[in-house]
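Report on the structure given below.
Missing here is one protein chain; the remaining ones are kept as they sit in the complex.
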Amino acid sequence: MENLKLAGINGHTAERTIITVGKVRIGAEFVVIAGPCSVENEEQTIKTAIQVKEAGAHILRGGAFKPRSSPYAFQGLGIKGLQILEKAKKETGLPVVTEVLDPRDVSWICEYADILQIGTRNMQNFSLLKEVGKAGKPVLLKRGMYSTLKEWLNCAEYVLAEGNPNVILCERGIRSFETYTRNTLDLAIVPSVKEVTHLPIIVDPSHGTGRMSLIEPMSLASVAAGAHGIMVEVHCNPGEALSDGDQSLPPSMFADMMKKIEFINSCMKKINTLKDK
Amino acid sequence: MENLKLAGINGHTAERTIITVGKVRIGAEFVVIAGPCSVENEEQTIKTAIQVKEAGAHILRGGAFKPRSSPYAFQGLGIKGLQILEKAKKETGLPVVTEVLDPRDVSWICEYADILQIGTRNMQNFSLLKEVGKAGKPVLLKRGMYSTLKEWLNCAEYVLAEGNPNVILCERGIRSFETYTRNTLDLAIVPSVKEVTHLPIIVDPSHGTGRMSLIEPMSLASVAAGAHGIMVEVHCNPGEALSDGDQSLPPSMFADMMKKIEFINSCMKKINTLKDK
Amino acid sequence: MENLKLAGINGHTAERTIITVGKVRIGAEFVVIAGPCSVENEEQTIKTAIQVKEAGAHILRGGAFKPRSSPYAFQGLGIKGLQILEKAKKETGLPVVTEVLDPRDVSWICEYADILQIGTRNMQNFSLLKEVGKAGKPVLLKRGMYSTLKEWLNCAEYVLAEGNPNVILCERGIRSFETYTRNTLDLAIVPSVKEVTHLPIIVDPSHGTGRMSLIEPMSLASVAAGAHGIMVEVHCNPGEALSDGDQSLPPSMFADMMKKIEFINSCMKKINTLKDK
Partner (left out) sequence: MENLKLAGINGHTAERTIITVGKVRIGAEFVVIAGPCSVENEEQTIKTAIQVKEAGAHILRGGAFKPRSSPYAFQGLGIKGLQILEKAKKETGLPVVTEVLDPRDVSWICEYADILQIGTRNMQNFSLLKEVGKAGKPVLLKRGMYSTLKEWLNCAEYVLAEGNPNVILCERGIRSFETYTRNTLDLAIVPSVKEVTHLPIIVDPSHGTGRMSLIEPMSLASVAAGAHGIMVEVHCNPGEALSDGDQSLPPSMFADMMKKIEFINSCMKKINTLKDK
């Protein structure tokens, strides 16, 4: 693809990007990011954080600023949410990823977050991309629900062009006519991404399907498709979640799933050894 | 539609919103917004402005900050572009609409613009919506290329909820599998919008089709579908445009089209009289 | 577009195809096809036929063989339905268009129908296309709800390649993520079609929108976009229709709409005279 001066593989065999966050090496090992959709209160967040940590998650997710369709829906706890995430990090040692919505918030959110998330609705918010490009923290860039591979990688290029090489791509489903699932998870984009860019690519099966029952099979499929990780919504009590309860796993289901992921991941490592022969 | 406390018609027959900008009454008379995609330089902009004014356009459009897919594409002239628009306004008397990309720019762009445009990629940039809601200037809110009617109106609600009642909706085409046109212009959204909200709705056939040859028929169809106006890209020399040359009309074609629009508009007025009998 | 040996304009200025059915000249005058979705019984069909004739319709539509999503839904009256259409034709003098679903039925349905309709689900039913190509009767070829312009014209080419030059294209909406309307009516396809093929193009705003309230504005917009006609579902009692009641006009609304169509059509004729100057 033309114009991807920094993000593209561009013919020559670029080394794949590995992004180190604490002890986690994104792009090198299969990474599981888990946690609640929204930070709702201290108890819910810390409880969930401990549970996902025990089950084997590597990074904690949690939204303090929530992009909601309606102005009258819960908009997140804001700075209070970030302070709760900070406590959860101290409690568990897990690095934190959280979404940033406004270029004016980038610098101070950096004090709380280990990874800045750009959501699907802001994929082409170029002011925000430039700002997180300057901030230096790793960026988790979700694919726009309407965006082609080419447009997505050009948005990564916006971040890279500001001098920040640490972009993690995240497939989270695109829009189609199908209504059984909330979005259409485009899993073939995983090996496609790996053909054209050296950046790591993870999958969000929670938003990608919108259904609790589909998260596990799509997580396993993500491992098999070659993803570098997944990002999953886990809530200590999905039925009472303020947002995305339908697509959040309870901690017990998450723990079960983690065992299967470890198993299939070790299987894939062996398969990749076959590949190299 | 639920939750549209301010944007919705909500059962009772709300009066339709009319937005006054200079002498133009958007929502009351058919309004034509025309001008270049990008402000490229003073000569091009003023020349085009004079030509669209002479042909009968009511408002001048022109981008000073351009949201471009690639970071290496022309990003607009920025403040210099706004100053050129100011001159074009003085020269022609036409009010100016220009796009704003960043919440930090809203207050000072207000000094140059009569209407603030929110582009399709920023439809759900909620920080930006809140900021233009506070700014007080009328807002032209383009439909997200991936967005449902309900999501779009909720974004209008974000602006209204900040105390700014002056939102103009603009259909600009959605994404589909069809590749002959750049987007799929969803003209049925025009009467649909009028069923559920009192806000005015205009159509952008330039982005909606991406082809110069389709702008005129789709503009006439917009009038017949009941739109309150159109927004058209006109360039004094489309072949040399720095952006969107393929979908810009040369001034002569625009002037021809304007005669037809006036004709069909007067025809529609008579038809609407039939309706009331 | 390559490979459209017969359907394409192919550089040289082909004369546009005009298809004569009884006194109607499709492609030359604006044609209105109207009638019930399904032929349900003699009374309903003949009553509706008389009403649409009185309102000015040129051709009667009515389905005897219905392609239904579920095997347990009403499948149409079959041959009995065709016999009813024959009576309605005798009563009103209106030529009849009806859908054919099976290549085995083509030859004998030809005895009842003046125009054979290929529905959206059968657009790429190549056996059926070849059979109607051989049958000689004019063919109304609906666009597949998933099909590109190129694919659609290639299906017309299938009919033409069998020696049948009389294909009427019919846009009926495509699939998108928008759910307010049943389909997304792609009105820009009308002038697009006219750029690449000499075949006539009509619009079906009933299926294209799926909402009674949107049929009139989209019909007027079709005239303005340059369509050669429309195809509208009319039912003497939409609330009791066995299929598509939500998108059928009652005869009184249809009659009102016809006056407006005549008015805007005469307006468009004047505009086209302007064009030629």
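Letters are used for the chains, namely A, B and C, taken in the order the chains are written, and counting of residues starts over at 1 for each.
Heads up, the rule we're going with is that a contact is a pair of C-beta atoms (placed from the backbone, for glycine too) under 8 Å apart; a residue touches a chain by one contact, two chains touch by 3 or more.
Every value quoted in this text rests on a predicted model; they were computed, and no experiment measured them.
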Residue of B:Ser69, B:Thr92, B:Ser127 or B:Ser176 in touch with the missing chain, whole complex considered: B:Ser176
Contact with the hidden chain (one of A:Asn10, A:Asn41, A:Gln83 or A:Thr184): A:Thr184
Among C:Gln124, C:Ser213, C:Asn237 or C:Asn265, the residue in touch with the chain that has been omitted: C:Gln124
Sites on chain C contacted by the missing partner chain, in the whole complex: 3, 5, 67-72, 101-104, 121-122, 124-127, 144-146, 150-151, 154, 157-158, 161, 175
Residues from chain B at the interface with the omitted partner, ascending: 175-177, 179
Residues belonging to chain A that touch the chain removed from view: 146, 148-150, 174-181, 184-192, 195, 208-209, 211, 213-214, 217-218, 220-226, 256, 259-260, 263-264, 267-268, 270-271, 274-275
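Throughout what follows, only the chains that are shown with their structure count from here on.
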Cα superposition of chain A on its sequence copy chain C - rotation in ° rounded to nearest 5: 180
Length of the line joining the C-alpha centres of chain A and chain B, rounded to whole Å: 35
Distance between the centres, which are taken as Cα means, of chain C and chain A, whole angstrom: 48
Mean-CA-position distance for chain C and chain B (Å): 33
Multi-chain contact residues (two or more partners), chain A: 175
